[in-house]
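A single protein chain has been removed from this complex, and every other one stays in its place.
This part shows subunit A:
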Amino acid sequence: MNEHIHAGAPRSAWQWLRGQRTLLLLAVPGVAYFLVFHYAALFGNVIAFKDFVPFQGVWESPWVGFDNFERMFEDPAFWQAAWNTLALAGLQLVFFFPLPLALALLLHSLARARIRGLVQSVVYLPHFLSWVIVVALFQQVLGPTGMFGGDVAFVADVLSNPDAFKPLMVAQIIWKDCGWGTIIFLAALSQVNTDQYESAAIDGAGPWRRFWHVTLPAVRPIIILLLIMRLGDILTVGFEQILLQRDAVGPEAGEVLDTFVYFQGVLGADWGYSAAAGLFKGVVGALLVYSANKIAHRMGEQGVYK
């Protein structure tokens, strides 16, 4: 316990500053980053309550109260974007969310470490590719000049068909991140003491019962953790991915809240209005994280934070 050597009791503010000087200086660049690019930016959300005029600046632009929000709630384009967002999030939850666990169980069941390692290397890789690349790869396989595009009627217009847009987005997420999502489950599965399986087997539990009583409890906290994080983030359904492909199907099928903010605000120069949409999304998201975490605590789970 050598704390006394360095901590001591500061006798004056000057001495305190001297003792902390180096650490303070080290913290400055990082803290400045968060103050400027997160907190100052967070503060910039006040333009949601203003009629923001760029050359007047954030301060000088006139206040308009909740006008932007009122306009937003009456805007069918906003509701279309909100609906698309929720529909995509729902599809992701049903069709993407369980897959990493399934793949992790498959990988975990492989007795040979070498094969498992090889498959892991292959399935983690797409996570590290940019969405530009992923979309380009999909075009090369499914596009009009792609591998299946020319000949198979079913996929002929899959990239530009509004009805196919949402399933296509989910399929791309599965391709890109299903393998990556197994990591956290594999880590949990490797923590399970094999003695537990052995004693369960000796007690006569078959593979299915061992899965139910040993494997599942081991991954349950992680399933809940990921579910909470997903619920809190439910209004975020993949901005870059959708931005790249929205124009192929048009805003009716392809607009989500994030792209709505971008097209209204940055390209349409409707600043206050689109900041209102962004702020709405941020507040709902924070409330969702908070409530999901509360529910998890009620259920006796750890949740994301205490």
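The rule is simple: a contact is a pair of C-beta atoms (placed from the backbone, for glycine too) under 8 Å apart; a residue touches a chain by one contact, two chains touch by 3 or more; residues count from 1.
Quick note on the criterion: contacts and distances are computed from a predicted model.
Peer 1: Pick from "Carbamoyl phosphate synthase small chain", "Cbb3-type cytochrome oxidase assembly protein CcoS", "NADH-quinone oxidoreductase subunit J" or "Carbohydrate ABC transporter permease" the UniProt protein name of the chain that isn't shown here.
Peer 2: Of the names offered in "Carbamoyl phosphate synthase small chain", "Cbb3-type cytochrome oxidase assembly protein CcoS", "NADH-quinone oxidoreductase subunit J" or "Carbohydrate ABC transporter permease", the one UniProt assigns to the missing chain is "Carbohydrate ABC transporter permease".
Peer 1: Taking the entire complex into account, which one of A:Ala77, A:Leu137, A:Val192 or A:Ala218 touches the absent chain?
Peer 2: Of these options, the touching residue for the absent chain is A:Leu137.
Peer 1: Mind listing the subunit A residues that contact the chain we can't see here?
Peer 2: Residues 2-3, 5-7, 16, 20, 22-24, 26-27, 29-31, 33-34, 36-45, 47, 54, 57-58, 103, 106, 109-115, 117, 119-126, 128-133, 135-141, 143-147, 149-150, 159-160, 175, 179, 183-184, 187, 194, 197-198, 201-202, 206-207, 239-240, 243-245, 247-248, 258, 261-262, 265-266, 271, 274-275, 278-279, 281-282, 285-286, 289 of subunit A touch the chain absent from view.
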